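The structure under discussion is supplied below as structure tokens; questions concerning it will follow.
Subset of chains shown; positions unchanged.
As written, the chain order gives the labels A and B, with residue 1 at the start of each chain.
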Amino acid sequence: MAIVFADTAWVLISSALVLFMLPGLALFYGGMVRRKNVLSSMMHSFVVMGIVAVLWVVVGYSLAFSEGNWFVGGLDHIFLWGIDYNSTTGTIPTYAFVAFQGMFAIITPALISGAVVGRIKFKSYIAFITLWSLIVYAPVCHWVWGGGFLTGEALDFAGGTVVHITSGISALAILVFLGKRKGYGVDVIKPHNVTLTLIGTGLLWFGWFGFNAGSALAANEIAALAFITTFVAPAAAGLSWMTAEWWGTGRPTALGFATGILAGLVAITPAAGFVTPMAALAIGVVAGVVCYNAVMLKGKLGYDDSLDVFGVHGVGGTAGALLTGVFATVGAAGLISGNSHQFFLQFEGVVITMVYAIVCTIGIGFVLDKTLGLKVSVSEENIGLDQTQHGEKGYNF
Amino acid sequence: MKYVIAIIRPERLDSVTRELQKVEVSRLTVSPVSGYGAQKGYLEVYRAVELEVNLLEKIKLEIAVNDDFLAPTIEAIQKGAKTNEKGEIGDGKIFVLPLDDVVRISTSETGSEAI
């Protein structure tokens, strides 16, 4: 089939936008840690661009998207064998599709890094990302999008389940081995530079248009729909988080507003091309409030998901996946269209993914902890990971 | 010789140095600091965690002076640092510490010569 140039342009620019989310994430997270860990935290996002991009073209794409069984793809396309510049997927060159999907494979493990800042060994982080990409991401991606057993069942427009639930829940699971940062809950750990986090939020939202609207894989009316829902939901979520916080603490913080935007982006992701803008508004409002409360709860439960990966991506992703089952009206039918079965399918997708991700992450964590060791020493943690893991400092005179 | 440390409001820095110039004190060291004091700050909130803090931005001046320059220096700082005629909470403080010796690195001059 001949490619459609407009669709190609759209998917290519969308791919670039999704890759641009990585520096966005690096800033978002990097601003929230202490100065002594800023480069380490940013590197957690950057190095994934290196590792997973290479892994993806070597084997990941094949595991996720070549024909295989219900669980995982085959090895037909390792090293991108069998694909050349004339190959097409739908209306676009296959290379464009590989690149676009590769960006998703990159951002997903990078999201996890927010939970482990300030205490994970760099080499173990690299090992973790590598294993996690192959063992968790590639199969789940295959299930939902690549022809696996959830394809055509659970609705997931742009990765609520594949990206956000897997990363959010894995962030929680890996804490079994990493525990808390020293002084967590006693000393006060403040973001060293909130302006970085705000810039990061800007980059993330910008890039997310590629993430969601690009997932239409065509420059059509569904792309436009996904675009406008990705515009409305985070706006609403930012406001609802800010309102909750204003109400609760008397202070509408910039950090809170930014986190609310992110929660809205996460929640609209599975729904983007299936719901109306007004449903997106509702999803955004819910996501802001729910994630705010999830983050509040952390304080009480006492685990140290340092930058709230679970509270935002895990909870927001789950909320989004379920609400997709409620509000879907475009090209699918959810609860409000009287299709309660879809809601059940969504629920099923969430649970299966969560269980799989938890089990695998704990398995990977266990092996790495016994071999390389996951956590730095107390003294290294005190000094900071920039100096101890990378031999450099973020800021010099 | 004395080592004068003054904590002032950031926005008054230029007017303080202007006053200091007038009394011919033109060497000093400046750095940004944060201050707790009579002037209170506000509750801070990070990711839904409330913190009681009241650090405010201030500027710290350090000036080594010979004894006969001490009084004019202090006066000049006060003049420059006051927000208005009668002064306001948060305008800052001046601390005077004894200074045993000074060395000018380039010339190896020492003592009051070197200040």
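Keep in mind that, in the parts below, a contact is a pair of C-beta atoms (placed from the backbone, for glycine too) under 8 Å apart; a residue touches a chain by one contact, two chains touch by 3 or more.
Predicted model only: the values in this text are computed from it and were never measured.
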Number of copies of each distinct protein chain, complete complex: A x3, B x3
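Convention: only the chains that are shown with their structure count from here on.
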Approximate Å spacing (C-alpha centroids) for the pair chain A, chain B: 48
Complex interface listing, chain A residues touching chain B: 188, 190-191, 245, 248-251, 253, 255-256, 259, 292, 295-296, 299, 308
Chain A-touching residues of chain B, taken from the complex the two chains share: 43-51
